[in-house]
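The structure's right below; bear with me while I get my questions together.
Here the complex is missing one protein chain, while the rest keep their positions.
Presenting subunit A:
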Amino acid sequence: MSTQNYLLEAHHISKSYTSAVIALKDVRFQLQGGEIHALLGENGAGKSTLIKVLTGVEERDTGLITLEGKEIYPKTPQEGQKIGISSVYQEVNLCPNLSVAENIYIGREPRKKGRIDWKTIYVNARILLEKFDLDIDVTKDLDQYSVAIQQMIAIARACDIRAKVLILDEPTSSLSTNEVNKLFEIMRRLKKDGMGIIFVTHFIDQVYEITDRITVLRNGEYVGTYETANLPKVELVGKMIGKDYAQLNRTMVSYEEEYNSGDTFLELKEVSGLGTIKNLDLSIRQGEVLGLSGLLGSGRSEIARIIFGIDSLEKGTIEIKGKKIFLKNTLAAIKNGIAFCPENRKTEGIVGDLSIRDNIILALQAKQGLFKSISKREASRIADEYIEKLEIKTPSKDQKIKNLSGGNQQKVILARWLATDPNLLMLDEPTRGIDIGTKAEILKIVIDLAKQGMGVIFISSEIDEMLRCCGRMVILRDMRKVMELKGREISQAAIMHHIAGGDKDE
């Protein structure tokens, strides 16, 4: 294959943010037309930076990028788009206060006599979304829809822009299996049309399902490019983390032991929320990991929000250690020994501009109140303790949390809650957008915490993960509890069966 055949080529790309933080070191990348190319690596491997350099979000320090043989130097994402590089980011990058249709056509509105042709916009938007099996009102504001639907809209928008190169950065992390299949269908269609697609993901199975070739980065360096079909999974993971896979597997020990039932900590009795869960009974004991499984919108996150005092109760009671309580806000929940890592790490978890130290002590400080201030020295001690315990990778505890990778941010949020010494820890999608190595670490932490007597509610759309750590699972569908599985009864097949509706064969 001669060099001329590549659609997009990058050579000797280097990028450093400060002299201390080198994000990319002499990286190369080659994309053919009509291929789906996976870009893989752990958090902090440099995938996002490479993509930013390719799309013009960041300027490269050195190196050469060519598109169809011509050198390009995009300085802004708009420029990147104009020359034919379109991208969808991990976090939804649309305007929540504009309508769905406006979001799709923003910056390239069809016009009629100099005025925006709204009729065409709405019709085209509907046709476009139909291809994704999305039957929604395109005139409604984007933030009326769930994150998953927003992500689909972002993807639809990117696909609709006539691009030569489409970059998908973790597009599937908030999508259900069905939606992922839809996306893959469309990716295959685009591939047939000769588009080159760069696909960044943490889901190894998806890599094998859809991609032709794989490029692996590690610590900002180029590891290699491989034909997907010729690279066994174990080897791939080994290349990504630079560790022996067997060694990794050992940290992912299954939670084999029969869960030991401690005392009941929290009990929901016939709880209904305003427009959310209906008539739900649920109890959680100390020392167990309870999994909440179901599709998006099945009520799994809604339960956690009610327990944490974010959404209000319509009916029913919540009891802690047998005593009826009323949780009027999050602070009341925290004071009752409840902690909650929300699903949306960026908007509801991290306080981006504050240091890691401040982020860690935030909930503890709120619990202690305004006047019992945690001294700087005490705060540093707490931060150091958790940085070490949870192996948070950071140059310093004074680093702003937004500069950390997703996995390390999640660990900081985890540290924030562990610092409050909770009895019940609720984790909503704690491993979303996190690399395999850190995922395994977080699962291990969860199991260890349960062993020490903490009650844990674990919510995840990855059944694999739940199988590894949950001693008991509650399956939800349409805001109702449909099944409870214990110990040996828990299996992928059983869970899928009940999520899907019980009587259907799948």
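Please note the rule applied: a contact is a pair of C-beta atoms (placed from the backbone, for glycine too) under 8 Å apart; a residue touches a chain by one contact, two chains touch by 3 or more; residues count from 1.
Rule of thumb we're sticking to: contacts and distances are computed from a predicted model.
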### Task
Out of "RNA polymerase sigma factor", "Glycosyltransferase family 2 protein", "Simple sugar transport system permease protein" or "Phenylalanine--tRNA ligase beta subunit", flag the one the UniProt entry gives for the chain missing from this complex.
"Simple sugar transport system permease protein"
### Query
Where the complex has a chain not shown, which of A:Pro342, A:Gly455 or A:Gly471 is the residue touching it?
A:Pro342
### Task
May I ask which residue of A:Lys367, A:Lys444, A:Arg480 or A:His497 touches the chain that does not appear here?
A:Lys367
### Query
Any idea which of A:Thr330, A:Ser380 or A:Asn423 touches the chain not displayed?
A:Thr330
## Note on the structure
Contact with the hidden chain, among A:Ile83, A:Ile161, A:Leu354 or A:Val482, goes to A:Leu354
### Residue numbers in subunit A that touch the chain omitted from display
308, 310, 329-331, 333-334, 340, 342, 347-354, 358, 361-363, 365-374, 416
